[in-house]
Each structure stands twice: as C-alpha cells, then as structure tokens.
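Every protein chain of the complex appears in place save one, which is left out.
The block that comes next holds subunit A.
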Amino acid sequence: MYAVLSKKRIAPDTYDIWLSHPDIYRYAKPGQFLIIRIDEFGERIPLTIASAEKDRVRVIVKAVGKSTYKLCAMNEGESVSDIVGPLGNPSEIEKLGTVCVVGGGVGIAPLFPVARALKAAGNEVIGILGAANKDHLIMVDEFRPFLDRLYLSTDDGSAGIKGTVTNPLKEVIADYSPVTIWAIGPMVMMKFVSLLASQNDIPCWVSLNPIMVDGTGMCGACRAEVGGEMKFACVHGPEFDGRLVNWDELIKRQYQYREEERVALEKYVRELGEKDG
C-alpha cells in the first residue's frame, strides 16, 4: 500500500499529489512514468513522475474520467494498492545549446523535470507554457528558476498571448533558433508543434501517452507508428521524434474506449450520489 501524503488543487480539475514510495526516488529520471492501481477493482493508470524525493513521489493528475476522478478524490492518509515505476526510457538530456520546451495543459507537469534537467545540463532553456485559460496554467512559478525566457499563451487570452502555443513557438524559432524542441501536451498540440519543427528542420521530442495496459511491453496496446515502424510507447518511448509520428492514426486510437469510459464514469458518479444521499 502506498499512502497519499499530500494533495493540493492547482487548477480546476488538476491535483498535485505526493505518494509514499520506498524506492522510486533512487532510480527515477526525467521523462519516466509510473503506473498506479488504486484498489482491487482499479485499472492501471499511467502518470508521469513529476518529481521524486526520498520515500515519496509526485504526480500531477488531471481528472478526466473515472480513475483519475477517483484518484483526485483521495485524501491524505488514504492509500492506493499498487505503484509500479519508474517505467519508460528517460529523456536524452545533454548540453545542446539553446533549447525550447513547450508544455500544454496538464502536459506542463511532465515537462517540468525535463526543463529542470536541461537547465542543469547547461542549456539555455526557453519555455512556452499554454492552457485553455489562466486558471489552467499550472506550475508557472516552479518553472521560472529553470528558464531563461518564458512565454505564456491561453486560448482565451486571459493570460499571456492569445491562441495556441504555436504562435510564440514561431517567434522563438525565428528569434533564437533553438537546436531542439521538447513538446508535451494534448496530442493535437504535439502534432502541430511537430509540424512546425519539421518545417524548420528542428528535432522535436514529444512524449506519447497512448492507452496503456501493462506498461512493460507485454500487450501492444500502446503501439504507434513512428518512422513507418510499429513502436510500443511504454518500452521504446515514451519520447519519440514527433516529426516521425503518425499522429492522425494515434489520435483516433486514443478515443477507442470512449463509450466504455462514459459507462464507467456514469456509474462512478451514480455511486457517489448514492453514498452522499
């Protein structure tokens, strides 16, 4: 059992959660993830490791369906049955020069350890953080010490530049010629950032988050076409060069279980209602 040590709401649907874990901190590197199973009935929920310290590990979770709602509803002192991690390959961090990190929505969280490590490796790091609106722009202050320049964007213009992250990215490419881009966020965002990178001939790491089951290379649920080959995101990734990813196919795979997800969430909400009433 792994206890919830603390929980903080950092955006309307997003929670910053620390869980107890005896040894993830010894091995976790930026770019890696873990899998949580809440209880006997739970499914396996992949989440990026936002940070890890002695005996504890941090995840930033956006409540989007049954399992993430349930996780976000857990309180200090409660615990989850299982945590497996770290999984996936670490980001390839080295000194490259000027780099640009782009985070969108809850993808800002997994970007954080990458940005921090890039800075520590001696790079000039330019950050672009975007969200739907001001309230969803998370972790901005945490990023500041590790960024040489910071751009914010929101869809509604309530903070930073109005529009998507590709607007400031065009500027950054023109003004600073970054040698590599990292982009983590919704698949559609990663698709358009990759397109821009491709047009400008800049390598662009993206972190793929397809539907996973085991997370250990055993099932092929997380497969994606990258550079014309079949790759399993959990063991060959999760980071790939976004310029090579078949995004349209992957985005459609993401919605495969929409009907089942609706059933699960409705049942959960109904049960909550019964419990409260």
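FYI, contacts are C-beta pairs under 8 Å (C-beta built on N, C-alpha and C of every residue); 3 or more make two chains touch, one makes a residue touch a chain; residues count from 1.
The criterion applied here is as follows: contacts and distances are computed from a predicted model.
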Listed names "Sulfur carrier protein ThiS", "Cell division topological specificity factor", "Amino acid ABC transporter permease" or "NADPH-dependent glutamate synthase, homotetrameric", with the criterion being the UniProt name of the chain not displayed: "NADPH-dependent glutamate synthase, homotetrameric"
Per the touch definition above, residue among A:Arg44, A:Arg149 or A:Lys191 touching the missing chain: A:Arg44
Selected from A:Ser6, A:Ser81, A:Ser177 or A:Gln199 as touching the chain missing from the view: A:Ser81
Touching residue (missing chain; options A:Ala121, A:Val188, A:Met230 or A:Leu272): A:Met230
Interface with the unshown chain - residue positions in subunit A: 23-24, 27, 37, 41-44, 66-67, 81-87, 213-214, 216-221, 223-225, 230, 232, 235-236, 246, 249-250, 252-253, 256-257, 260-261, 263-264, 267
